[in-house]
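One structure below.
Here the complex is missing a single protein chain, while all its other protein chains stay put.
For clarity, chains are labelled A, B, C, D, E, F, G, H and I in written order, and residue numbers in each chain start from 1.
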Amino acid sequence: MTTWNSTREAATQDVRASLRRSGTTWAEIAEHVDRPLLWTVAALLGSHPVPADVAEAVGRLLDLDEDTVVALQEQPYRLNGDSLRADPTIYRFYELLDVYGPALKEAIHEEFGDGIMSAINCNVEISRRADPDGDRVRVIIDGKFLKYQW
Amino acid sequence: MTTWNSTREAATQDVRASLRRSGTTWAEIAEHVDRPLLWTVAALLGSHPVPADVAEAVGRLLDLDEDTVVALQEQPYRLNGDSLRADPTIYRFYELLDVYGPALKEAIHEEFGDGIMSAINCNVEISRRADPDGDRVRVIIDGKFLKYQW
Amino acid sequence: MTTWNSTREAATQDVRASLRRSGTTWAEIAEHVDRPLLWTVAALLGSHPVPADVAEAVGRLLDLDEDTVVALQEQPYRLNGDSLRADPTIYRFYELLDVYGPALKEAIHEEFGDGIMSAINCNVEISRRADPDGDRVRVIIDGKFLKYQW
Amino acid sequence: MTTWNSTREAATQDVRASLRRSGTTWAEIAEHVDRPLLWTVAALLGSHPVPADVAEAVGRLLDLDEDTVVALQEQPYRLNGDSLRADPTIYRFYELLDVYGPALKEAIHEEFGDGIMSAINCNVEISRRADPDGDRVRVIIDGKFLKYQW
Amino acid sequence: MTTWNSTREAATQDVRASLRRSGTTWAEIAEHVDRPLLWTVAALLGSHPVPADVAEAVGRLLDLDEDTVVALQEQPYRLNGDSLRADPTIYRFYELLDVYGPALKEAIHEEFGDGIMSAINCNVEISRRADPDGDRVRVIIDGKFLKYQW
Amino acid sequence: MTTWNSTREAATQDVRASLRRSGTTWAEIAEHVDRPLLWTVAALLGSHPVPADVAEAVGRLLDLDEDTVVALQEQPYRLNGDSLRADPTIYRFYELLDVYGPALKEAIHEEFGDGIMSAINCNVEISRRADPDGDRVRVIIDGKFLKYQW
Amino acid sequence: MTTWNSTREAATQDVRASLRRSGTTWAEIAEHVDRPLLWTVAALLGSHPVPADVAEAVGRLLDLDEDTVVALQEQPYRLNGDSLRADPTIYRFYELLDVYGPALKEAIHEEFGDGIMSAINCNVEISRRADPDGDRVRVIIDGKFLKYQW
Amino acid sequence: MTTWNSTREAATQDVRASLRRSGTTWAEIAEHVDRPLLWTVAALLGSHPVPADVAEAVGRLLDLDEDTVVALQEQPYRLNGDSLRADPTIYRFYELLDVYGPALKEAIHEEFGDGIMSAINCNVEISRRADPDGDRVRVIIDGKFLKYQW
Amino acid sequence: MTTWNSTREAATQDVRASLRRSGTTWAEIAEHVDRPLLWTVAALLGSHPVPADVAEAVGRLLDLDEDTVVALQEQPYRLNGDSLRADPTIYRFYELLDVYGPALKEAIHEEFGDGIMSAINCNVEISRRADPDGDRVRVIIDGKFLKYQW
Partner (left out) sequence: MTTWNSTREAATQDVRASLRRSGTTWAEIAEHVDRPLLWTVAALLGSHPVPADVAEAVGRLLDLDEDTVVALQEQPYRLNGDSLRADPTIYRFYELLDVYGPALKEAIHEEFGDGIMSAINCNVEISRRADPDGDRVRVIIDGKFLKYQW
């Protein structure tokens, strides 16, 4: 199954290598292409096809070769995340769902009726919230409610 | 392995049966005990020990018997969530992590350094956000950053 | 994990027992409640909350007791399907996805861009198509395209 | 286990690279070889042996080398699909089966008796259906009913 | 998931208890109902709906109660086999497929082209073959070839 | 774990490449070495060590290099089959065991007592059986019964 | 899947309860029925049908009721072992196979050729071997070599 | 995870290639280094670090290069065995544990009390035992009993 | 598989119910029977057979019935832990092993040579360590080193 993403995976590797070499941060890239931070990181790591103008801007910023710039624009197979679940930073989010998933479900159905929060028409933000007891990570998920409609 | 939660599971079933019979909503319970909605649902479904005063208030509201009120206060084994992952409403949240998990990780490390967002010193809110294109589910996760410290 | 659906599962069992005893068919129930066939079967097997008027009509038709009629209206946890995958009748559909899933994905993206076919705003029909070489099962899936929107 | 499909996998990679370079679409290929769209994509991605004349026509269109043209004609091991299940576009179809699989089974048995819909004598079409509330993906599965026959 | 087969499972248990009590053999039942041995055993163990006349004849032979006779006629969910794979008697057949499966596939495609041997239009026989070096189990699988047909 | 079979796997690849190039069929190879068809295919795909004379005859027929001829004679680790289970042609055989495995077990024990059919002292034949309703695949498994003996 | 062994499982439970109540040891039972220790324990725990005379002798010794004595004689489904693998006492044996399995395989093939050690025509003994550094568990496995024979 | 054993795996491959080329047997190597057969095979396949003198003696006997001789002495990660479980020769041993594991556990506890047989202070022998009904494989496991000690 | 521990599991449930009713703590029980805390909890939860005098003392303290006192003394199947891995409190320990397991292995081999730390001749302590930045959980594992000895 190494087939499906091989070109995009190579592109991802090139992007990371370039970040490492140049010391550019994800935040600088996001600002450079004027897109939200998480979207930018996710897209460059292979969760979204990167629009041509963004791919080219990133290519110039990071000095990527042309093949990589093209590969970033391909429609990806989004298969990365769950295999990384054991990583402690990522695991904490899965654990939150394990602990609060049923409560989220019951609250959604009570408020909205039978349906789901879309994971497609949806955006996710992350920010730092200063706190005297230690700064906090703040993640906002905002997705359209979709009613079961036959 | 049915051992570990059997008493709390019975209590959960009693709570649900009582909700069904009485038509009480989760929101009414949360307001009655003056706790956040998601915490209240999660706690009553077995993700948190319910403090004595809350358990008793819920018991009076839902007309639960004394054994159930005691069982709600027990320290639970939190083992529910992932087995419910296939439910479409719950799955969408796991899918978001599958798609954006690596981006969340990279953004956290870039902003905060090596560490994690705590899933323990953390709260989760859910609300409805009106939108002309269809109302939206808004989930806010707010957890303390914990630095790897040896 | 027997907790989550126990009441609805009992209701499903009652419905099936009543079908068996009375010789009523799913098609007769669907016609009686004036709903599409597959929706009716799915809803009564626990994939949808059954609206009150439908539940009551089914209750009268099948002579179900009041608790069952109420239980059918509960919001279900939709956890049944994949565990039945090994059943030959059900497996053939999974096999089709195993064989044609990537092609469906590529065709959707080429025609619609980056997004998915909704499984929520979606309906599924089944019909018999006469054919001299042997009648055919015809399944139509019709779901709204949802574009990835940040 | 990389043995079984290695040559066909290389051919698939060549086809994709050529699509990317030339900007040819799947729809153009399907039209060029006068075959249904989904069949064409599936066959070129390794779910069907490609007949010699089709392989050669595709080879000329995409400027593939002779080894690739031969490899496309090999009898494949069809092992791709399920490992791609986590991709959101593909997952929605699996979810439909999880939710409606038992209903499909019950409806098939009630209408046809004991047997299955063939996944071999079967075709699958995909089309776009315009809709004022948003265009829809329409998938038609049409398979011969096979009765259990001893 | 105990829902789906519970009635048929109870019927299976009744049949086995009756066999044990009465000392009737599967071979005697098969002869009594004039059906092939393996089909008879499989059907009574829940792999086929038992036709009414056969169910009734078995019911009289084994002195089953009426509910059991009705339950045997239900359309089953065929979910038993693979979970029994570890049993040594059953495992040997799976091992044969592990060892000779690819060879069966290559031989079928070479002889018949692209397609499968049906597992639905198929019968399986078992017999004893005397042999001076120790008697042999002889299993004959005879299934219709189905060509991939779009 | 790619270690264990790497040389034999390379030999298998060489054999397949040579078949493809030369257009030789498995049936021609089997006839050339005067061995049963399924045994020949299985042995060349890595399920049996190939005897020296057979390996050399195949080597001459397919123009294999000396290293490949030696590698074919190695004692293999037989680890291929189950990972190919999802392939539709192979799956049908597993499904037969899922559906009829318990019946095979019960019939074996009733006829032979406590024991198994050997998968080692066993042979498997495949042939085509003409049938007006469509030709049939006929597989005969013939294995020595082994009694549990302490 | 609780169907297959339910009667034998109940019999096993009865045997264990009787052992506990009466203080009888497995060794005393084995001596009473004049069978090897491990065979006796395994048979009574459900890995072998217990011959009628042994079942009756055990029944008298342990004061089992008649149904249990009959149930012990049934042909079992042997499905217990691997699910107990995590138990530390049992795990050590699996670990030995994990560590020495390939060596056992290579040694068997070098000495005997292509084939296996039968697990059916096989017996297993356990004994205590005194040792000044701490007594030792000694397990002897003695199985017939079976050559691959087509 | 290919990292952990890569050097030792390469060394194992070299040893096997040398065996193949030179026709040396495992038994000859074991005799040459004056170590038990199974220990020698297991150590060279990566289940034990090979002591320097043994590694060098094997290196001279098999004409291994210096890097391989050093790599054989490394502390291995012992991760091979269970992934080979499906191989028929190895599977029979796992099956024995599946069938007799609980009996081994009960017999150990009855004779020795609460504890385990060590898999570390343990040796395993294999030999051929002539038998008129067919020679037998005899495996002796001899491990120190370790009492649970707090 | 509910067979193996059913009596001990019932005893565990009785102990927990009695703790809940009486308000006794694990620490009080441990002190009452003069055993280490973790050993006491583990033994009463089914990880060790409870010695007769301890079982009786606990029985008097918690007012357990005689059957429970006997059941606590049975040799348990230790199968609980890993299925509880998802519980956040327990998961943190597994995560530590995931993150530091290889380092523990390398450090043990460098200091002690080839072997393991026994999990049988081993004890585990837990204590609270006051700390101005928040109290700490301190777990000490102390196990005998066992050298691989053939």
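Quick note on the criterion: a residue touches a chain if its C-beta (ideal position, glycine included) is under 8 Å from a C-beta of that chain, and two chains touch if they have at least 3 such contacts.
For clarity, every value in this text was computed on a predicted model and none was experimentally measured.
Across the entire complex, contacts from the unshown chain go to A, B, G, H, I. When the whole complex is considered, the residue among G:14, G:98 or G:142 that touches the unshown chain is G:98. Note on the undisplayed chain: of the listed residues B:29, B:62, B:99 or B:116, the one touching it is B:116. Mapped onto chain A, the footprint of the missing chain covers residues 9, 12-13, 16-17, 20, 80, 83-84, 86-88. Along chain B, the points of touch with the absent chain fall at residues 4, 36, 39, 48-49, 75, 77, 102, 105-106, 109, 114-116, 118, 120-123, 146-150. In the full complex, the hidden chain is touched by chain H at residues 1, 3-4, 6-7, 70-71, 74, 77-79, 81-82, 119-120.
Following the convention adopted for this analysis, only the chains that are shown with their structure count from here on.
Any chain bridging chain C and chain E, meaning touching each of them, is among D, F; the list is complete. Copies chain D and chain G of the same sequence differ by a rotation of 180 degrees once their CA atoms are superposed, given in steps of 5. Relative to the C-alpha centre of chain D, the farthest chain centre belongs to I. For the pair chain G and chain I, the fraction of shared interface numbers is less than half, so the two copies use mostly different residues to meet. Separating the centre of chain H from that of chain I, both taken as means of CA atoms, is a distance of 32 Å. Distance between chain B and chain I, defined via averaged C-alpha coordinates, is recorded as 29 Å. Counting partner chains per residue, chain B has residues 78, 80-82, 84, 86-88, 95, 98-99, 119 touching two or more of them.
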